[in-house]
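Here the complex is missing one protein chain, while the rest keep their positions.
For chain A:
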Amino acid sequence: MSEAQLKDLEEIFEQRIANDEKIEPKDWMPEKYRKTHIRQISQHAHSEIVGMLPEGNWITRAPSLRRKVALLAKVQDEAGHGLYLYSACETLGISRDELYDQLHSGKAKYSSIFNYPTITWADMGAIGWLVDGAAIINQVPLCNTSYGPYARAMIRVCKEESFHQRQGFEIMMSLCNGTEVQKQMAQDALNRWWWPSLMMLGPVDAESVHTEQSMKWKLKRKTNDELRQQFIDQTVPQADILGITVPDPDLKWNEETGHYDFGEIDWDEFWQVVKGHGPCNKERMNARVGAWEEGTWVRDAAMAYAEKQQNKKENQAKAV
C-alpha cells in the first residue's frame, strides 16, 4: 500500500468514528488503533482477573452467609468481566495465551489499586463502595466507545457492576451503624482506600500521554481529571451519610464552581506502585502465575479427554 493510499484509508476511518460509526473486528483500522485497543482492553481484563485476589482473601471469613454469597457472586462476576474483555481483545488478532504471557511477565499492567492489601472485613465494604464506584465512573462512558466488541462487553459489565457497589456500601453502612470498634474499622478502611481510589482514575490530564488520541477514538469520553472530580463530588456526600470522614483536610465544597476542592494527590506513591513497588505487587503476581501453572495439568487433561471422546465418536461412525 502506498503512503497516499494509507492516508486516504486513515482519513475515511477517522471520519467514520467522528460520525459515531462503530468499528468491527474485520474492518480496516490503523495499526495504532489496534495496538492502543489491545493495550487498554487487556489492561482492563487483567484488572478484573487480578481484582479477584484481594477479595478472595475474605470469602472464607465473611461474617454471615448473606455476605458470603454476595462476595462469591461478586468475585465470580469479576471472572466473567475478565472473560468478556479477553474475548473482545482477541478479536483484534491477539491470542489468549499472548495476553496471559504479557500479564505474567509483567509486560502488561493492571490497575494498581489491587496491589494494596485487604487487612480487615471493612476493606470489602470500601472496595465495593470506592473502587467499584470509581470503576463505574470510568466504565460507563466506554459503553459508547468506537470499537464494537469493547462497547458491547462494557454494556454487559456496567449492568452487573452496580450490584458490586451497592453491596459494598451496605457493608460500610452496617459497620457504621454498629459498635464503636466497627465504626472505627470502617473509618480506617476509608482512610486507606480513599487516595488510591482517586489515583485509580489515572494521572492528571497534563501528564496523561494517551488522553488526546483516546478522546479522538472515543476510547475515552472524559478526561481523568473530569472523572476524578465526578467521583469526589458523588462520593463525599455518601461518606457524610455513613458518618465517616474523608481523609483530606483540604476537602471543601466550593460554592462558586459547584464542585469539591480537594488536596494534593501523592503521585510518587502512584508511580511507585505502578512500577511494581506497591505493598502486594509480588504477592498478586505469584498468586496469579501460580494458579495458571498449577492449572496446566487440568487444562491438558481436559484437552486429552476431548480428543479421546472425538476419536471414539469417529471410530463408532466408521464401524457402522
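The definition used in the following text is that contacts are C-beta pairs under 8 Å (C-beta built on N, C-alpha and C of every residue); 3 or more make two chains touch, one makes a residue touch a chain; residues count from 1.
As a convention for this text, contacts and distances are computed from a predicted model.
Colleague: Given the options "Acyl carrier protein", "Xanthine dehydrogenase family protein molybdopterin-binding subunit", "Phenylacetic acid degradation B" or "Heterotetrameric sarcosine oxidase delta subunit", say which is the protein name UniProt records for the missing chain.
Modeller: In UniProt, the chain that is not shown appears as "Phenylacetic acid degradation B".
Colleague: Where the complex has a chain not shown, which of A:Asn144, A:Gln213, A:Asn286 or A:Gln309 is the residue touching it?
Modeller: A:Gln309
Colleague: With the full complex in mind, choose from A:Pro30, A:Gly56 or A:Gly80 the residue touching the hidden chain.
Modeller: Touches the omitted chain: A:Gly80.
Colleague: Among A:Glu48, A:Glu90 or A:Glu161, which one is in touch with the chain left out?
Modeller: A:Glu90
Colleague: Which of A:Glu11, A:Glu24, A:Asp266 or A:Glu314 sits in contact with the chain that's absent?
Modeller: Candidates A:Glu11, A:Glu24, A:Asp266 or A:Glu314; residue touching the omitted chain: A:Glu24.
Colleague: If the hidden chain were put back, which residues of chain A would touch it?
Modeller: 24, 26-28, 73, 76-77, 80, 83-84, 87-88, 90, 95-97, 152-153, 160, 296, 299-300, 302-303, 305-306, 309-310
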